[in-house]
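One protein chain is absent from this view; the other protein chains keep their places.
Chains: A, B and C, in written order; residue numbering restarts at 1 for each.
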Amino acid sequence: MIDYIRWVYQWFKGEILAIPGRVIAVVFFTFLLLLPLITTSPSTLRFLIMACIFAIFAASWDLLAVTGQVSLGHALFFGSAGYTAALINIHFGLPAWITIPLGGLSAVVVGLLAGIPALRLRGFYLSLVTLAYPVILTGIIFVFPDFFGGEMGLIGISRLSGSRVGDYYTVVLIMAFSGFIMWKLSDAGSKVLRTGVVFHAIREDEIAARNSGINTVRYKLMAYAFSGFFGGVAGGLYIHFIRIAGPSSLEVFFSVQALLWAVFGGMGTIYGAIVGVFILFPLTEYLRIYEWGEALRFVIVSLVLIFILLFMPEGISVWVLDKIEIRCRRCKVVNIATRRNCRTCRAPLRLEREK
Amino acid sequence: MLERILVNGLVTSGTYAVLAVGFSLIFGVAKIFNMAHTALYMITAFLIFVGTNQLGFPYALSAVVSVGATIGFGLICYALLFDRVKVHQTAVMIISLAVAMLGQEILLLTLSGHYRGIAPFVTGSIDILGVAVLYQHLFTVLGCLATLFGLWALLTKTNLGKAIRAVAQDSETANLMGINVSRVCLITMGISAGLAAVAAVVAAPLEPLHPGMWMLPLTMILAAVVLGGLGSIKGSVFGAIILGFAETIVVTAVPGGSFLRGAVSLAAMVLVLIARPEGLFGVVFEEERL
Amino acid sequence: MSAPFLEVTGLTKNFGGLKAVSDVSFKVGRDEVVGLIGPNGAGKTTIIRLITSILKPTSGVVSFKGEDITGKPTAQIVNKGLASTFQVVKPFRNLPVVANVMVPCLCPRSKRKGEWVKTVELRARDALEFCGIADFALEPASVLSHGDLKRLELARAIATEPELILLDEPFGGLSPAETTLVAKSLRRLHKGGRFGRLHSEGPAMLIVEHKLSELMKIVDRVVVINFGAIIAEGTPEEVVANKEVIKAYIGKEVSRLVS
Partner (left out) sequence: MYLEVNGITVLYDRAMVLNDVSFHVDKGELVSLVGPNGAGKSTLLRALAGLIRWEKDTLKGTTLGKITLEGSVLFGGEEMMRLPSHDIAKRGLILCPERGRPFREMTVLENLEAGAYLVKDKGVVKETIDRVYGLFPVLDKRRGQVSGTLSGGERTMLSIARALMSQARFLLIDEPSVGLAPLVKEDLFSRINQVHGMGITILLSEQDIGFAFDLATRNYVMSRGKVIAEGRADDLLADELIRKTYLGL
């Protein structure tokens, strides 16, 4: 038993404490989990719940971006899953824990349909076609106002759980879990899943990936499916939380926000998208408390965006990790930047004659 | 009905064409995806509004000053922001988006979010083939045509225009011809901003001014540019005409069409792109195709 | 005799008005190593790209193991056992070298059911070792020198466990020592090296190359093309003696040098 604890301790020390990025992640999630002990103020919990939902959404955008497909219409997944979940919930009375996965699955179907035309297109052509999807879907919703609730949206959706704190824990746990899965799916260095390396390869050079015998069509559709599922889960959570499914979740600006968060945090890393949401979204919400902030918040957010991206064009998380972490030149193990020698192979981390 | 479609279609597609061409130009030359392009259009429109309605200047004077100010603003944005992170295309995209948001918010703060209108530059209407056409509509259409013609002349007849096209097609070889590529990019940004501003000069009196007015045209010109083929000026014009008319037909002929105008035009774009992935006038060299 | 292994018939490709390849026909046998030579711009790379269907031919038929593969998706062709390398290297620059080779190890042809990522990585390392760049396995591909990138291309091709490899200038930009090494491993590979499924029977090869001296040592047969058309075919000795070839390949004056 003692041995077992010691092993866990050793693992924790070696795999978490030694790597600054992971320490930050662990501290952050512990903070999120313990927060209700400090405060249960509805407004704080509310904006953290929203942040978690948007984090899933932005991360699912990033999962698609890992394959080099920059989507400008990611709200398609969010909105279609939201509407599906809402309709199922209203018409069949099924609870949230069934409707949300069903919404996610519907987003997978939508994603695969959306992915098929996208396979022929690349770059900005692709982005623009994805931009069109949610607008077209909005059009369909307006054509059948009786079924979809028109401009007002669908109301009468059941709550996520019994209480605000319950909602909070549901959303935080789902965020942590799906964020982890998406990170693993897209991580080129993953030891378990092999999709990451293929996704990255497709982004880097699709012709070379095909020439390596990879069916890029399948993997791209797979990226659409995964991205759609998680985007759909976020959409389902969202409508069950705010209890209204309206066309505002399909707006162009909402799609663009996903890209804004993810690029701000660091594109193609998943955790970057989460970081981006948790910096930018609370910033806007926090500024709301003050009277001047209410008026100026978007000005401030725009300025923050401009300045951060001007100096860290690859995203804030990439920039920060680059400063606090250093990769051993010999064994490629990640070390904290203050170390002189690699923690596993003892090789010096920097050249001595550095100027 | 038909004549209204024709007139409104011409007005809309003319405005879109001028905007789309400006966007296409800077994208082709400097590879900058300028999401703030229609924000420049909006800024000019509001400057004109301030000039005519609040300060009481004549339209022509405030138009000229606003165009100048917008071009200056565009150049500053380019030199201070876009040019520095040009290699990271998504970063440029987000930065330009942030610039647009900033413009929107500053307008909200200074002029509030009410809908405003600029008095038409000219009033009255003229009878063309039995159709009463407002002078303002005529002015917009002719202004757009003149701008497009001027741009065409600039690009094909002048030395600078040839340099711009040369940079757009092969910036490396353009270097070898003694063309200062970075300066040509800067000038192109000025022209692009100027086109957005001119679009505002000719079309602003027709539209309700609102700090959110940049979004719909942005979507539409992006669609127009892609529909015509990225980097092709001619394509952008045709894309704008197709989408402008598609939008007008939906708005006037379909009940409740104003909700659907974006949807139908973008659906048209998707269909065209599925059939022709490089857009109507886009050139893809087979060696580079997947 | 059964259907030929790789058979190219009447392959033609026009780029706009430019005739890059015109009516090229040749065969490669299962145990052969064939050289494809010709001056710069003669259309050699285009032929390889047409066979692997990265470019679609204007007309003509490519059949592999008796099956028509003209215009089939590239991935499908690779999974039938026909791998190729690029002349202008196309590594996945930001991925580690070993991950570059793991990608082809994951293609349907070379994938094992229920295999752990760790064993995939081992197989990738095996391919790297075969090509002599295992030392760089963990470095990102962007730091490799041109010669190493060429070998990475080769490693990626053999990781798909092919029955026929099309090599586009495998020695391009290599130093003489490296060239000898790569030539040696190519020979070893053909003789039934030690890589994966290829343990018993090595792949056939079609090699496009400029360095004739090295090439001639490996190949059984040479096809010479110029202006997109075949101008000579035969054993290395025959081809080297062919006046037409000398003229096309190294220019008119120098022919007196060689004769």
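Points to keep in mind about this one:
Rule of thumb we're sticking to: contacts are C-beta pairs under 8 Å (C-beta built on N, C-alpha and C of every residue); 3 or more make two chains touch, one makes a residue touch a chain.
Since this is a predicted model, take the numbers as computed values, not measurements.
When the full complex is taken into account, the listed residue touching the unshown chain is B:Q169, out of B:Q54, B:T123, B:Q169 or B:S258. Residue B:I179 is the one among B:V133, B:I179, B:V202 or B:L280 that touches the chain missing from this view. Listed here are the chain B residues that touch the chain not shown: 86-88, 156, 159, 162-163, 165-166, 169-170, 172-181, 283.
Keep in mind that, in the parts below, only the chains that are shown with their structure count from here on.
Annotation of chain B and chain C: jointly contacted by A, touch as defined at the top. Chain centre most remote from that of chain C: B (centre = mean of CA atoms). Taking the mean of the C-alpha atoms as each chain's centre, chain B and chain C sit 49 Å apart.
A separation of 33 Å divides the Cα centre of chain A from that of chain B.
Centre-to-centre separation of chain A and chain C, using mean CA positions: 42 Å. Shared contact sites, meaning residues of chain A that touch two or more other chains, fall at 207. Here chain A touches chain C in the complex through residues 188-194, 197-198, 200-201, 204-205, 207-217, 331-332, going by the rule given at the top. Listing the residues of chain A that touch chain B in their complex gives 70, 117, 120-122, 124-125, 128-129, 131-133, 135-140, 142-143, 151, 206-207, 252-253, 256, 259-260, 263-264, 267, 295-296, 298-299, 301-303, 305-306, 309-310, 313-314. For chain B in complex with chain A, the residues that touch the partner chain are 33, 81, 84-85, 87-88, 90-91, 93-95, 97-99, 101-102, 104-106, 109, 215, 219, 222-223, 226, 230, 256, 259-260, 262-264, 266-267, 269-270, 273-274, 277-279, 290.
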